[in-house]
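Note that one protein chain is taken out, while the other chains of the complex remain in position.
And now, subunit A:
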């Protein structure tokens, strides 16, 4: 029996630039979430009454449901506020629709990480983490910096190896009206950026901000009767690599390969047929690990591959066209899903990828996930 096809039909996201500009008082995450949800409903022409599945990330379904008058869904689930949950959220929505557990699912994410002063390092350590904190080791970025230090030494990547990624994200952010940072940077500006956890620099880090993202998922059959052109989920796959450390001894390579194999097989689409890539970039080295694990660039050679004109707008595989987490905003992977939809609908304005028919989302983290989206 053929599996039921699933599509994203509506998307909504905050104006990240406006939110970044004002940190005078904490934003209410439920207000941000409600506005993104309302935009996503408007985008597809649905109402709260159409939504019978609700997956919340970093907010609670009870308060959210009451806030937006979504009080009788058939299925609810709260996911933790980590970046790896963006892919999981869509996967769960797809599974619900395919199984018939729900007909139309809202995936909603919100954060006030900037105005509420959320710490992404130096906070209360968990019991295992105390064995690291007692040396002054903390923050996901520092663990990624250790992976990158080893990567650099293994493959001869120079000090400026990540510069093309930082420059590309900013160049794309400059074409995205809701991106936080819209000023392009050059190579010298990258190299003069201060170290946070050396070898990583400030410009290698995502931007902590406030904001919300929502997307609406339903069956392709139903999607075709809705307001806009559906974006079909051609395939999705995931695999965890769980440990107490964020460090993967092979930079998540084998885990990514396993996900890639299943994904490309299920979609019948390989890396050569991808028109646009949305790559989870909490820290820029994650993009290198991703390109290699998913077969876009040779192992150990992605830092050279990204210098060869592939990833820029106008290249063969434009990457992080919204500006990504280092220029648009750190929305823990969720906003990449929205950007994928906007690209496939041709709604991306100045940053539109020409003839964009396939977009791949990839997240390399302790749960590696990836989806391939196609224009219906």
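Just so we're on the same page, a contact is a pair of C-beta atoms (placed from the backbone, for glycine too) under 8 Å apart; a residue touches a chain by one contact, two chains touch by 3 or more; residues count from 1.
Just so we're on the same page, contacts and distances are computed from a predicted model.
*Asks:* For the chain that's not shown, choose its UniProt protein name out of "Ring-1,2-phenylacetyl-CoA epoxidase subunit PaaA", "OB-fold protein", "ABC transporter ATP-binding protein" or "Lipid-transfer protein".
*Replies:* Options "Ring-1,2-phenylacetyl-CoA epoxidase subunit PaaA", "OB-fold protein", "ABC transporter ATP-binding protein" or "Lipid-transfer protein" narrow down to "OB-fold protein" for the missing chain.
*Asks:* Thinking of the whole complex, not just what is shown, which of A:4, A:150, A:224 or A:307 touches the missing chain?
*Replies:* Touches the omitted chain: A:150.
*Asks:* Which of these, A:26, A:45 or A:122, touches the one chain of the complex that we don't see?
*Replies:* Once the missing chain is taken into account, the touching residue is A:122.
*Asks:* Which residue among A:198, A:225, A:308 or A:376 touches the omitted chain?
*Replies:* A:198
*Asks:* Given the contact definition stated above, which residue among A:63, A:245 or A:265 touches the chain not shown here?
*Replies:* Only one listed residue reaches the unshown chain, and that is A:245.
*Asks:* By the contact definition given up top, give the residues of subunit A that touch the hidden chain.
*Replies:* Residues of subunit A in touch with the missing chain: 119, 121-122, 125, 127-128, 130-139, 142, 145-147, 149-150, 153-154, 194-200, 244-245, 247, 249.
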